[in-house]
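The other protein chains are all here in position, but one chain of the complex has been omitted.
Naming follows writing order (A and B), and every chain is counted from residue 1.
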Amino acid sequence: MHLRLTASGLAWNDEVPPPRVVACLDSVLRGIGQVMLQDNSYAGLLFLVGILWNSPLFAAGALLGTSVSTATALLLGADRTTVRAGLYGYNGALVAIALLYFLRPDALTWGCVVLAAAGTTILQAAFARMLDTWKLPALTAPFVLVSLCAFLAAARFGRLETTQLLPTAGLPRSVAVEGIVTAATVVQGLFNGVAQVFFQGNVVTGLCFALGLLISSRLACLAALTGSLTGLLVAWGMGAAEPAIRAGAFGFNSTLVAIALAGMLVRGAASTAYTLLATIAAAFVFAALSAALEPLGMPALTFPFVLVTWCCLLASPHFGRLRT
Amino acid sequence: MHLRLTASGLAWNDEVPPPRVVACLDSVLRGIGQVMLQDNSYAGLLFLVGILWNSPLFAAGALLGTSVSTATALLLGADRTTVRAGLYGYNGALVAIALLYFLRPDALTWGCVVLAAAGTTILQAAFARMLDTWKLPALTAPFVLVSLCAFLAAARFGRLETTQLLPTAGLPRSVAVEGIVTAATVVQGLFNGVAQVFFQGNVVTGLCFALGLLISSRLACLAALTGSLTGLLVAWGMGAAEPAIRAGAFGFNSTLVAIALAGMLVRGAASTAYTLLATIAAAFVFAALSAALEPLGMPALTFPFVLVTWCCLLASPHFGRLRT
Partner (left out) sequence: MHLRLTASGLAWNDEVPPPRVVACLDSVLRGIGQVMLQDNSYAGLLFLVGILWNSPLFAAGALLGTSVSTATALLLGADRTTVRAGLYGYNGALVAIALLYFLRPDALTWGCVVLAAAGTTILQAAFARMLDTWKLPALTAPFVLVSLCAFLAAARFGRLETTQLLPTAGLPRSVAVEGIVTAATVVQGLFNGVAQVFFQGNVVTGLCFALGLLISSRLACLAALTGSLTGLLVAWGMGAAEPAIRAGAFGFNSTLVAIALAGMLVRGAASTAYTLLATIAAAFVFAALSAALEPLGMPALTFPFVLVTWCCLLASPHFGRLRT
């Protein structure tokens, strides 16, 4: 048997390639794992289980989306190693879930899921090329742009019907403090913050995701929970609405920022402080982008994560303490 | 006589340069040709005839705009070869037509046309320098940015009066399917889609433009018509409003995407599929950008073309099948 199970999933001798279907399945699971920046099929499988627990529809969507975007990359002749690491898959997973969440899941929407997943593959390659100038990863930017394009297009395309879950278009205005934060808010918000990375508002799903991270990397798991908690505490301290805090809305971008920076910066006191500052910033940027998109009735998705992480990675070579 | 007529316009011996006025006129016509990415004076002349057929005002504007932006480039000492290929002219042609279309064509507006055309020259050079990092062309980005700047400024400048043709500022909301698409919609939409590249809603003008493309390049002509048709079919299938489909609103960006990619990618099945996907995407991006600009009451112009084409060109080196 030339197939081996390794700590991060399947591997094999290059001389005797594995059955293609097995390799593809492993790539797809790694693609789901890459949503939380884990090149690990077991983590991907657990993430999928977590989604399935919350909603079979979204789990089916995630599988389809990841498969389509991975297949598109193969058909266009993309680099095999990149495909095998799931790097052409994670945006497809996310775009599928988001479209099924915000658009009515009829036949036309499933068609759009296929098209959108293929589109993320092209955007992924475009971002990879552009951001290579500064050695930055594309993160979830392709997912964010393709999803916003689909939701906005619904305003012109009569057959593309949205669910009631998209924000209502309006002009941003100041808010009063709303609701009272209790211990239950904090506990639920903490795990929902992790679950919302895949747009799942479910505590058990959040636990599954945390477990998946633990299997892949203890550091990533710790970073995720700390990030979610930081986002939640910032939102609480600044007077955000309690239902949004409980739903994990202020946590998932901070979660992703923490995972990304913890994995990419050297360890040390300065890096920890820098990452903490970034997770705090992510909560502010989420609030700001949500408000900025209000006149369009659009959600901020994981764009705050993308912007804050790009910025922190771009800045890091200028700061000597983050290099040593 | 050292002047020669070639397949793409005037040429001459470098030792005996032609009368300056002749060279300038040829550059200006090539500039008009470059709106559809054709470095060809005959095509430019036919495009001008097509505009003249629809509106002498716009034809005069296109001539003035192209002349001003070309002259600005010469005065600032830009590279002669680039100027001669019309690459400093096409944004001036477009900005002039757009300003005369959306602003009341009084003396102040004509003054703004001159200023705006000069401005596109500077933006063209700025984009050329920035995008050179990724070997991307500026396309019509300078035109889009300068035009949006002029229209938006009208909200602060009391003497700058808009026509009723700018979209009304409002918040985007979902639409119902509106009107019935007939064979007449398809035929008119097809040619209007080509004509709208210059913001002309006229079937005969569209025919002139297609003829101009044919003279310059059969591939470009085929791509333009296919692109226009694809955009139209996507809009129809997705339930866009019939009057917009008939007017070619969903076609002109796809037309330009098809011309650009057909001319820049290697030929083959994968490239054809890739280009088709891009023209479909352009129709979605046009719908999305139109909605996104609705709170500002701004038109999307050819920005969808710019974004989709940049993205596809950026991504292409990552896909082996597009290279061979």
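Convention: a residue touches a chain if its C-beta (ideal position, glycine included) is under 8 Å from a C-beta of that chain, and two chains touch if they have at least 3 such contacts.
In this text the structure is predicted, and so the values were computed from the model without any measurement.
Note that of A:5, A:204 or A:238, the residue touching the chain absent from this view is A:238.
Only one residue in the set B:11, B:122 or B:186 touches the chain that does not appear here, and it is B:122.
Within chain A, the residues in touch with the undisplayed chain are 133-134, 171-178, 235, 237-241, 244, 270, 274, 277, 280-281, 284-285, 287-292, 294-295, 310-312, 314-323.
Mapped onto chain B, the footprint of the missing chain covers residues 75-79, 108, 115, 118-119, 122-130, 133, 148-162, 169-170, 295-297.
Note that only the chains that are shown with their structure count from here on.
Here the C-alpha atoms of chain A line up with those of chain B after a rotation of 120°, rounded in steps of 5. Each chain gets one centre point, the mean of its Cα atoms, and the points for chain A and chain B are 36 Å apart.
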